[in-house]
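Only one protein chain is missing from this complex, and each of the others stays in its spot.
The block that comes next holds subunit A.
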Amino acid sequence: MAFTLYSLLQAALLCVNAVAVPHEERFLNKIGWGTDQSFGGLGEEPGIKSQLVNLIRPVRMVMRLLLIVLNSVIIGLLLLFG
């Protein structure tokens, strides 16, 4: 219950890490979440799963560099200040 803005930032960073970590070729295609496999829904009903899959790729592309920087900063802060 004792939330601070810092804990919210940490939680958000961990969530974005979870989106960016799984490898596209080795993992996502194996479980059917790859972007090259879901071109069936060109019609009216995209469905939740294809929306999610189409969300993962741009999020990775945009956040990669930012994630590197933010993760290094947070790791440094955690090492120094606990």
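Everything that follows uses one rule, which is that a contact is a pair of C-beta atoms (placed from the backbone, for glycine too) under 8 Å apart; a residue touches a chain by one contact, two chains touch by 3 or more; residues count from 1.
As a convention for this text, contacts and distances are computed from a predicted model.
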item: Listed names "WD repeat domain 54", "NADH-ubiquinone oxidoreductase", "Protein YIF1" or "Proteasome assembly chaperone 1", with the criterion being the UniProt name of the chain not displayed; value: "Protein YIF1"
item: Candidate in contact with the missing chain, chosen from A:17, A:51 or A:72; value: A:51
item: Residues of subunit A (touch criterion as defined above) contacting the omitted chain; value: 1-5, 7-8, 44-48, 51-52, 55
